[in-house]
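With one protein chain held back, the other chains of the complex are shown just where they sit.
Residue numbering begins at 1 within each chain, and the chains themselves are lettered A, B and C in the order written.
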Amino acid sequence: MRPLLEKKIPLALVFIIGIIMTLQYFVPHPISQTIYDNSLMWDRAIASMAYIMAIVSFLRFHSRRLKDKNYAPYSLVAILSFAAMVLIGFIGGTGSDSLFQKMYDNMMVPLQATTFSLLAFYMSSAAYRAFRIRGIEATVLMITAFIIIFGTTTIGNYVPKMNEIVEWIMAVPNLASKRGIMIGVGLGVVATSIKIILGIERNWVGG
Amino acid sequence: MSVRDFFIRLSKIDRKYIYLVILIGLIIPLIFPPHFPQKMSPQVKRVFEYIDTLPKGSYVILSADYDPSVAPEVHPMYKAVVKHCILRGVIPIGMTLGVQGAGLALDAFTEAEKVLGARRDTDYVFLGYQAGGAVVILGLGEDIKSVYKTDYFGTKTTDIYALKPVKNYRDIALVISFSGSAIPATWAVYAYTKYGVKVAAAVTGVSAGDFYPYIQAGQFIGMLAGMKAAAEYEDAVNRILKEKGIGKFSTSAIRMMDANSIGQLLIILFIIIGNIGYFLSRRRK
Amino acid sequence: MHISTNLWIWIQALLTLAIFTFLYKDNPLFRMAEHLFVGLATGYGLVVVYKNAFYPNVWVPLFQEKQFIFIIPFVLGLLYLTSAFPKISYMIRWPMAVLLGIGSGLSIPLTIQTYIIEQSKSSILRPPYSNLISWINALILFVGVVSVLVYFYFSIPHDRPGVKQISKVGLFLLMLGFGASFGYTVMARFSLLVGRLDFLLNKWLGIRPF
Partner (left out) sequence: MILKTILFILFLSPPRVFSPDGTGKKLTIVLDIPDAIRPQITTLNLVRECSDGKIDTLDILPFLKAYTDNSLSHKKDYRYKILAYSNGNLIFESEWSEYTRPTAKWFDKDKLPLFIAMMLFTIIMIYYIAQARANKPLYLRPIAGLEAVNEAIGRATEMGRPIIYINGLTGISDIATIAALNILSHVTKRAGQFETRIVVPCYDPVVYTIAREIVKEAYTTIGRPDLFNPDDVYFATDSQFGYAAHVAARMVREQSATNFFMGYYFAESLILSETGASTGAIQVAGTDSVAQLPFFVVTCDYTLIGEELYAASAYLSREPLLTGTIKAQDLAKLLLVAVIVLLSILSLFKVNITLGLF
């Protein structure tokens, strides 16, 4: 009984649903469209309920840390700010003039934007450390990056043909490499999907 | 310590010092703008010169297909192009395919009223937002006034003086799509390929990479890409303002781009220093 | 200098500075901001998921419109909770199976179309080309795509003559593409940082440029 419930039913579900979802792409009939629309709704419905598990995990993670001297004050901040956001959102509403939106605009947005902007620093240190003339591949990478970084400055415009070189690199060799990667990725994605549907790739049910 | 040791030690420096140099390198030009002389890159030049040489009274559609998240890069472009059109007697028709673009575009036209004394419905037209995306683009190719029955302010488009001679794309000299996403490509496919109207793109630095194939294929007459193009265009408009003795320059993009360029040049400097150190330390071994 | 008197601007500025301190090292100020960020974001996420996903896709169809077929996703969703009971916790695999089935089924035809067919199709040489440069560009695209594909070939040794050279060209192009993307992103990322610094200097401290 247990292997049936534990492995066979989930694998059968993946197989049946996977094949239906693949075939519906080729079937224009309204029934196929209904299946598609409903499956997207079901997908969102099921995924939204997984959020309960996520919140449980989040709260457990931080409440356990309340006992740890090093983390207690910070995890308390995390729990309180979580609770505040939830209460404000459910009680005060989420309209464009609500406190919920104000908290988002004035606290989350600057936190996001600043974390995002750290990338400028990280790019500098990564370039400094890694862009070395070391073997042919690393050198090609470095020289291309070097040309493009320089070509996109104000001063780059003073070097004849610089802009044309930047455009050409972006539109021709860069595009060629991206296309090659994408075709390979496409094959990998399709093969993995087929393996999942056929039940060959089954780590998620314990191998 | 020899010069060689200095470079070798420098090439192994802690990254905190790099961060510090970058930080200082960006703050100083923001407070004391260096005003690097701007030279227009070819893509920007093509758009600028095209508008610059249009006969007075020509029409240009400026579609504000961007939202506040990409405004730092794209909004200065929109403002500069609006001013450029008005200074040259070209009539900009403002519109947007995204709801959030309306407020931003309106801001640009309000500024043009204040700075240049532009008059609504005579020197410019602002149609506002219309839902439908590609359908709107196609519709404009047939009849602008039936797609937009009224403008942003509720005036009937058939009553707008400046729009009297305009029917569809045949009367439009250029369409520029300002965006942080793939919308300019939609304009290229539907407006240029289907109706043959000239199209240009004004996009963020990150998305610009996706549009180079369109430029190579000649589907855009030119492209304004990122902060750099915004600064170049702003500078060119400032020069016209100076010629005409109006003053009231705007420098927001120029200032930001100067800091940007310094940051990029610092990275280049780091790469060079790092390689000198690496090269010297290898030779020692 | 006209320092801002708006409380929200001050909060924004302090949060911005707190994040920047991480560049120096991990410190209490950053930890505070980081945990605040994580807490706010998760709270925000819960509210948004409830309003945009749970309410329209579960609550409305099942409890308001009484479409009882929606009992199925609702029950499947509830099965997530079984993970709290070790004896039946394997039942969590059922909703997982449904999501995996939908995800992999949808991806197959779409991926073949957009990733494999479209990209291969546009790499084929299609003369005539108008000038020498477009000829060379088309040739580079053609050779590039083919050589990168050879580089990804897994089941032949890459030291074979012919294969070795072609896959080297592929690797060379990959590196060139990586360098180009890296370099191109630099300008955009600096724009973000300049934007943050401009906020601090201009909006918060009110320093006008000289």
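Throughout what follows, a residue touches a chain if its C-beta (ideal position, glycine included) is under 8 Å from a C-beta of that chain, and two chains touch if they have at least 3 such contacts.
The structure presented is a predicted model; accordingly, all values stated were derived computationally and were not measured.
Shown chains touched by the undisplayed chain in the intact complex: A, B, C.
When the whole complex is considered, the residue among A:M103, A:I147, A:M162 or A:V189 that touches the unshown chain is A:V189.
Only one of C:V38, C:V58, C:M187 or C:L200 touches the chain withheld from this view, namely C:V38. Screening A:L13, A:V86, A:L111 or A:A171 against the full complex identifies A:L111 as the residue touching the chain left out. Residues of subunit B that touch the chain left out of the display are 15, 139, 142-143, 146-147.
Not every partner is drawn; the one left out touches subunit A at residues 22, 25-30, 33, 43, 46-47, 50-51, 53-55, 57-58, 60-61, 64, 108, 111-112, 115-116, 118-119, 122-123, 125-127, 129-131, 141, 178, 181-185, 187-196, 200-201, 203-207. Listed for subunit C, the residues touching the missing chain in the whole complex are 19, 22, 25-26, 30-31, 33-34, 37-38, 40-42, 44-45, 80, 83, 92-93, 96, 99-100, 102-104, 106-109, 111-113, 116-117, 120-121, 123-127, 142, 145-146, 149-150, 152-158, 174-175, 177-179, 181-182, 185.
By our rule, only the chains that are shown with their structure count from here on.
If you draw each protein chain as a dot and join the dots that touch, every dot ends up joined to every other dot.
Here the chain at the heart of the shown protein, by mean C-alpha position, is C.
For chain pairs A-B and B-C, the one joined by more C-beta pairs in contact is A-B. Of all chains, A has its CA centroid at the greatest distance from the CA centroid of subunit B. Averaging Cα coordinates per chain places subunit A and subunit C 4 Å apart.
Taking each chain's centre as the average of its CA atoms, subunit A and subunit B sit 29 Å apart.
Centre to centre, using the average C-alpha position, subunit B and subunit C are separated by 25 Å. Contact with two or more other chains is made by residues 120-121, 123, 127, 142, 146, 149, 152-153, 170-172, 174-175 of subunit A. Shared interface positions of subunit C, i.e. residues touching 2 or more other chains, are given as 23, 137, 181, 184-187, 190, 193, 195.
Listed in rising order, the residues of subunit A touching subunit B in the complex are 120-121, 123-125, 127-129, 131-134, 142, 146, 149-150, 152-155, 157-158, 163-164, 167, 170-172, 174-175. If you check the complex, the residues on subunit B that touch subunit A are 15, 18-19, 22-23, 36, 38-43, 205, 209, 212-213, 215-216, 226, 228, 231-232, 257-258, 260-261, 263-268, 270-271, 273-275, 278-279.
By the touch criterion stated above, subunit B contacts subunit C in their complex at residues 16, 19, 26-27, 30-33, 72-73, 204-206, 208-209, 216, 226-228, 251, 255-256, 259-260, 263-264, 267.
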